[in-house]
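This is the structure I have questions about; it appears just below.
Missing here: one protein chain of the complex. Every other protein chain is in place.
When the chains are written out, they are named A, B and C in that same order, and each has its own residue count from 1.
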Amino acid sequence: MLITCPYCGPRDLSEFTYQGDGNRTRPAPASQDLDAWNAYVYDRLNPAGDHNEIWQHSGGCRSHLRVVRNTLTHEISSVGFVRGDAHARKPGARK
Amino acid sequence: MASRNTVERLSPLEPVYQPGLHGQSEHGAGVTLCEAKQGSILQLTAWPGEEKRMIAAIRSVARLAVPDGAGGGIVKNGKAAFGIAPGKFTVTAEEEGLAEAFAASLKPAIGTVTDLSHGRTIIRISGEKAEWVLAKLFAIDFSLPAFPIGAGRSTVHHDIFAQIQRTDNDSFDIHVFRSFARAFWKLLCHSSEEVGYEVQ
Amino acid sequence: MAEYSALALVRNALNGNRDWKPAWRKPEPKASYDVIVIGGGGHGLATAYYLAKEHGVTNVAVVEKGWLGSGNVGRNTVTVRSNYLLPSNTRFYEHSMKMWEGLSHDLNYNVMFSQRGCLNLAHTPAQLDDYARRGNAMRHLGVDAELMTPSEIKRLMPAIDISAKARFPIFGGLMQPRAGTARHDAVAWGYARGADRRGVDIIENCEVTGFLREGERIVGVTTVRGDIRAKKVAVAVAGSTGRVMQMAGIERLPIESHVLQAFVTESLKPFLDTVVTFGMGHCYVNQSDKGGLVCGGDIDGYNSYAQRGNLPIVEDVMSEMLALFPGLGPVRVLRAWGGLCDMTMDGSPIITTGPLPGMYLNCGWCYGGFKATPASGWCFAHTIVRDEPHELNAAFTLDRFHHGILIDEKGQGATPRLH
């Protein structure tokens, strides 16, 4: 599997660490809503098809990426920085 | 500062660094390996949106014009700089004290500097077969069109994290963690045996 | 149906093997059943078998989307063991182990359970202490466990590298002598045949497309072969749990489906008579009766329903296997395949009533479901019939995560990995 890191370009799966379901929202830090915390920590969407997920390019620029990937075919349809596009550069662009 | 120069730095490669010709050297060495000792190695981190000002800071402090763009870099006059991640740059210089120079002049609003002069070891591989040998270890495309001179890449060989800068047509500087440097050096020598290598 | 025995083999051989009958019928689905079990894999078939055998509930259908046993029961690395640390796991898997020990007789089907032992190698003194903790925990629950020294290990498997100059020298290991391997397909076929002869309808090529509901209550399933109603609907679909539960409107569970690969080498003469695991990574290996070295490692590590893995894990597993057995370099990998694992957030399973009325859920087997097959079916059948768990599966609830009552064998926290 290759993931096209927006900074580093297409890289091998072995350079990435999977961080799972990207649809989860962390409650506000001071929130006492235990159900919300539990849901955030434990419950995952697990679709057969397109999946919005987070990967870290741990063996590269170490950015966290939001990846949409089909869990039936492993085809990747989009990759972007989780941080938003503030850092975005064209992959492989130089000068 | 001055006091540092009186004590010799101990390379992690010391006991395994064996100058001379090794491996399949019937037709000369396919690659040359050496430790590229730099007095200063540092990482600069720009806060989001401050990348251009960081590049300007690198130009004014280190006198290096880093091209704006992912992995862009430059090698000049014994100094080098290249992008390693969004807003992050590695800068090296032969002389010591570059981290202090940045710390003194870099505005906190732009970003920060981290001194890695002792934390990273730079190993240089050059020669006709450099791409071939590196391709044994790293899953990135080393061909010149994909990896131009000056550019940098962050990648990994299993447990060993590496930043690689192409310093010339057939020359690459590989920055590895100091604690892994000896293991990586041995691995690189092993991988170079097939083409023959000379340690300088 | 003919009983299987040596005598029957001789009788049939003389007769040109013409009289053998189908191992199970291929019935059309009826309009309704007492219980529908979704999933014709090991756990589903075992559940049906024990519903009939232990509880006399025979008006049961097992509906399977493909061919029987097409999921993990036919894709695993066949290890059976009960060498767990935490009591709720140890008790459950030991119950399973005892069932395995009588399973071939019970099913009149040779599942080839071979108690050749399972050895976990320790590569540091601290790791050996960790294994001692686990082994002692087992012994305090009446489960067999022994520590082995490197030289004892060498005698057991002469090809292993126990030298001190190995990158990760072997300090010893935790052995469970009663652990071993079984023939995976035979488990599916044996349960299918056993359930079938007790009246259970096993319906292959019958994919469930949705649930029939009356209010909140589940009252049956819709399938590609028509609607089937039932008083109780039990879900035992392992890696497909997410997909099936989604049809019931449950979008989120403490489960991710991951692909786990397994590998087999070409056949070799006897080389390794024990299941052995490497302790400085993730690699386990045993030798099949046919002679292939069957091995596996970590999950690929990303959500998948594709039953296909990628290269890095293959390389890791083979590298680790060679660290143990350096003579295997020239031996060749013959086949690789992938199974879908329902990884929970603490690495332990779920066998429970609900989460909807009329529904029962058996899932979360991570990569350890094969050895659980008998006890899982047995406990699930109990849970379905009594509408409450047996004490052996009482801890395997769905809501334990939210209450912080986790069964985290490896202490990895809320992650589907590394358990």
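One rule holds in what follows: a residue touches a chain if its C-beta (ideal position, glycine included) is under 8 Å from a C-beta of that chain, and two chains touch if they have at least 3 such contacts.
By definition in this document, contacts and distances are computed from a predicted model.
Enquirer: What is the protein name, per UniProt, of the chain that does not appear here: "Sarcosine oxidase subunit alpha family protein", "Sugar ABC transporter ATP-binding protein", "NADH-quinone oxidoreductase subunit K" or "Membrane bound protein complex subunit mbxN"?
Expert: UniProt protein name of the non-displayed chain: "Sarcosine oxidase subunit alpha family protein".
Enquirer: With touch as defined up top, name the shown chains that contact the chain not shown.
Expert: A, B, C
Enquirer: If I consider the whole complex, including the chain that's not displayed, which of B:A56, B:I149 or B:A183 touches that chain?
Expert: Checking each option in B:A56, B:I149 or B:A183, the one touching the absent chain turns out to be B:A183.
Enquirer: Would you indicate which residue among C:Y49, C:Y131, C:Y284 or C:W365 is in contact with the undisplayed chain?
Expert: C:Y131
Enquirer: Out of C:Y33, C:F92, C:Y109 or C:Y284, which residue would touch the omitted chain in the full complex?
Expert: Once the missing chain is taken into account, the touching residue is C:Y109.
Enquirer: In terms of residues, what is the contact footprint of the unshown chain on chain B?
Expert: Here the touching residues of chain B are 3-4, 6-7, 9-12, 14-15, 23-24, 43, 45, 47-48, 108-109, 111-112, 114-120, 135-141, 143, 146, 158-160, 177-180, 182-184, 187, 190-196.
Enquirer: For chain C, which positions touch the chain that isn't shown here?
Expert: 4-6, 8-10, 12-14, 16-18, 20-24, 26, 67-70, 74, 101-102, 104-105, 108-110, 112-116, 123-126, 128-137, 139-142, 145-147, 158-159, 161, 167-169, 180, 183, 185-186, 189-190, 204, 265-271, 280-281, 287, 289-291, 308, 310-311, 314-315, 317-323, 326-337, 400, 402-406, 408, 410-414
Enquirer: Residues on chain A that touch the omitted chain in the whole complex?
Expert: Contact residues on chain A toward the absent chain are 1-2, 10, 12-13, 17, 19, 26-27, 29-32, 34, 37-38, 41, 54, 56, 58, 62-64, 73-74, 82-84.
Everything that follows uses one rule, which is that only the chains that are shown with their structure count from here on.
Enquirer: Using mean CA coordinates as chain centres, what's the gap between chain A and chain C in Å?
Expert: The separation of the two C-alpha centroids amounts to 31 Å.
Enquirer: Roughly how many whole angstrom separate the Cα centroids of chain B and chain C?
Expert: From the centre of chain B to the centre of chain C is 49 Å.
Enquirer: List, in ascending order, every residue of chain B touching at least 2 other chains.
Expert: none
Enquirer: Give me the residues of chain A that touch two or more other chains.
Expert: Residues 12, 14 of chain A each touch two or more of the other chains.
Enquirer: Sort out for me which residues of chain C touch chain A in the complex.
Expert: 240-243, 246, 251-257, 301-306, 308, 310-312, 345, 401-402, 414-417
Enquirer: Which of the residues in chain B come into contact with chain A in the complex?
Expert: 48-49, 51, 67, 69-72, 84-88, 139-140, 146, 148, 151, 153-156, 161
Enquirer: So in the complex, the part of chain A that touches chain B is made up of which residues?
Expert: Against chain B, the touching part of chain A is residues 6-9, 11-12, 14-15, 58-63, 81, 83, 86-95.
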